[in-house]
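Omission of a single protein chain aside, the complex is shown with its protein chains in their original locations.
Let's look at subunit A:
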């Protein structure tokens, strides 16, 4: 029986395994050094905050794997021998495969800062990182101040986590406004305000210089490029992630920043595939980056590679881009493409609305030549994925989207509607006279 070995039990690897099992009777083994069972990485923060226990982050009951004949092996892979089709494990033994899927995810970036390997300096990615955080910052007696370096999604999550234990947090952000490489200016400014509302000491346009040793190998303070020294007991390094592929260094598998794959997610070596955060496309698909470190793309690649392995060669062809996040109390969703400062095409223009009092805003991107709708960002307001997916496919124009916003609203029932305010502002700003359409279940559910 063909033996499929998957390295990594994250969303990509586990999705691949599940779909291979659905489609075939092949022997499946998942190897992970991190944890015995699959868990939702995005939920680690809630364990530290006390919203959940670690076992709640595991989407399947422990009996699921045996029932579906998926073997789990807790081990680290040290070396891949693609000629012999054998994996060498850190504990000394080997395991052979017929087909290999590499789904080892990411690791936190470190940029060679002096002191970056001191005790009390850590990233936040793995379960081990979480355990380390419990050691480094169990409470505000042990950790009197934390400094977080890097203004992205993990940085703000780490800040939120530490604040639940009332640990003072200084948040160093390289850019002059939070995540403005990705978020348009208005949105980024609103999140700056919200960060401060949560009593987080936000330092924009500030870089980490050095991390200072307390004399016994533990962090004492950091210095910044603004000439300031900040005493702290924890340094959170959250300046992005990169593919976790060090164990492939001596192998014949071709790598760039990640494992290089073609559109079928095949590497240069036959029977070896790479999916998820660690896979790198030769060139980005559409507006996407060559490496996509996103939950959803990991899942899609897992589904795709399962088809290929089960005799149905399939290209990775993701649909319309979407993503979501939560910044402290503000939910964020995006559908289609809305660019911030980085990579914004010349034809892209934005319509932006912000609620006069509440932390709610919307940015709609459109083509300034054709008025074609390109994408939407919403903050503090939920949107229906189905509608935007359809509108992007149908290439609606921005007027149509604004007029039909009620169809796309996904806020819980009885929430205050904002479409009327948006419509009025849109008509005024863009000198138009569009009428707002009322919500239609017929349109939403496409009833005959």
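Here is the rule we use: contacts are C-beta pairs under 8 Å (C-beta built on N, C-alpha and C of every residue); 3 or more make two chains touch, one makes a residue touch a chain; residues count from 1.
One rule holds for everything that comes next: contacts and distances are computed from a predicted model.
Novice: Looking only at the UniProt record of the hidden chain, which name from "Amino acid ABC transporter permease", "RNA polymerase sigma-70 factor, ECF subfamily", "FeS-binding protein" or "NAD(P) transhydrogenase subunit beta" is the right one?
Specialist: Choosing among "Amino acid ABC transporter permease", "RNA polymerase sigma-70 factor, ECF subfamily", "FeS-binding protein" or "NAD(P) transhydrogenase subunit beta", the correct UniProt name is "FeS-binding protein".
Novice: From the list A:210, A:223, A:242 or A:386, pick the residue that touches the absent chain.
Specialist: A:386
Novice: Tell me which of A:122, A:238 or A:304 is the one touching the absent chain.
Specialist: A:304
Novice: Which is it among A:86, A:328, A:349 or A:434 that touches the chain not included here?
Specialist: Within the whole complex, the residue contacting the unshown chain is A:328.
Novice: Please give every residue of subunit A in contact with the chain that is not shown.
Specialist: Residues of subunit A in touch with the missing chain: 11, 19, 40, 42-43, 46-47, 49-54, 56-59, 61, 131, 134-135, 138-141, 164-166, 197-198, 295-296, 299-300, 303-304, 307, 312, 314, 316-322, 324-326, 328-329, 331, 333, 382-386, 389, 410-416, 441, 444-445, 447.
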